[in-house]
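The complex appears here minus one protein chain, its other protein chains still in place.
Coming up: chain A.
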Amino acid sequence: LQVEVDENGKIVDARFKTFGCGSAIASSSLATEWVKGKTVDEALKIKNTDIAKELCLPPVKLHCSMLAEDAIKAALADYRLKQDPNKEESEKKA
């Protein structure tokens, strides 16, 4: 998951690449749609259960939504890491 964050801490763009089944691809895609326009803190609140509910994922595919939640957290953690000590706009790869 790749996110672009502006100087105000707002996510202005997000892109994904996924090696996985249809549910994994859908979960990743939905994640990028949801984080756009949110602040980093708001985006960190997204839960895998929200993604699963939106996509009506069957029980056997629940872990795909977990993949998406983890990717959001990892991307934003990586962004936070790179903010120290710079406060510039940066493009991160998760």
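The working rule: a residue touches a chain if its C-beta (ideal position, glycine included) is under 8 Å from a C-beta of that chain, and two chains touch if they have at least 3 such contacts; residues count from 1.
In this section, contacts and distances are computed from a predicted model.
When the listed names "Ribosome biogenesis protein BOP1", "Cytochrome c oxidase subunit 7A2-like, mitochondrial", "DNA primase large subunit" or "Cysteine desulfurase" are checked against UniProt, the chain not shown comes out as "Cysteine desulfurase".
Interface residues of chain A with the unshown chain, by the touch rule above, are 17-25, 60, 63, 66-67, 70, 74.
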